[in-house]
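Below is one structure, written out as structure tokens; the observations come after it.
All protein chains but one are shown at their positions in the complex.
And now, chain A:
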């Protein structure tokens, strides 16, 4: 069963200009029609490069940004239709862990009051003592001793701060936790501690995760299903093993081939698909397939004019590319071999 469902979700930010009259001169298409569903107790990983809309999507689910159109359903209920009070009740069961543990923790609050705040807002716990017991239990679950209670965020290392962030979410006994870049600010040796912790907590409490990250290796490690985003849209979705074994979208192929692997033998044998150029601006996304300005397999006409739908090519495997099957079958030749890094493919 799916606990969280997004249907054609769009978040467009107005670009304003003008000093006296605030005019809207365009929109940033941060999230531009994403549909996906997350199964109860599973981990859905969302990857993509900077600015593709991952964080915005996560914030939209929690209604921390306004949704332009589309639906977010939590256990079948459309969150958009809920009153403030009803939303608040659900909110405790839908929590978020942020990228920057220091930036997201109030430096003037000690750990106890950081964790107590959510409990008070949501009216959880009968008394102060009751809440304290809960907080101490939660801290222990994330590997922090109870002497952390009276200490302040700056007194902890990066990894410990991220544990505090996780405890803050966990103490509310959520069903779903959205983790936005949960380890990207941490040192490698500490990243692994936090990833293991997230996995442990998932199996202990049956949590569902939506993990947002730019690091494909991290995402593949903890996710059951992976969605790849490019310029506000989902371009491919598949089981974590399948996506790695059989990537079908040209962007996914390029992304996978670009990730350095800490093994010289693998690195020496690796064939890279270098995609030229940079990410186009999300305020004026390319026509047709959004990837066509960088795609080594781009075909004339159709790719430039018709936006490919995300369609199922195998059970549980969806791709938004007109030519996914032909590319897989080797019927289309890639230009990547001819493309020197940085030079755009001939128009």
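The rule is short, and it goes like this: a contact is a pair of C-beta atoms (placed from the backbone, for glycine too) under 8 Å apart; a residue touches a chain by one contact, two chains touch by 3 or more; residues count from 1.
In this text, contacts and distances are computed from a predicted model.
Missing from the rendering is one chain, named in UniProt as "ABC transporter ATP-binding protein" (options: "Putative hemin transport system permease protein HrtB", "ABC transporter ATP-binding protein", "Aspartyl/glutamyl-tRNA(Asn/Gln) amidotransferase subunit B" or "Oxidoreductase"). Among A:76, A:107 or A:264, only A:264 touches the chain that is left out of the view.
The missing chain, though absent from the display, is touched by one residue of A:11, A:79, A:216 or A:303; that residue is A:216. Touching the missing chain, out of A:8, A:78 or A:187, is residue A:187. In the full complex, chain A touches the hidden chain at residues 49-50, 157-160, 187-193, 195-196, 199, 214, 216-218, 220-221, 240-241, 244, 254-268, 270, 272, 274-279, 340-344.
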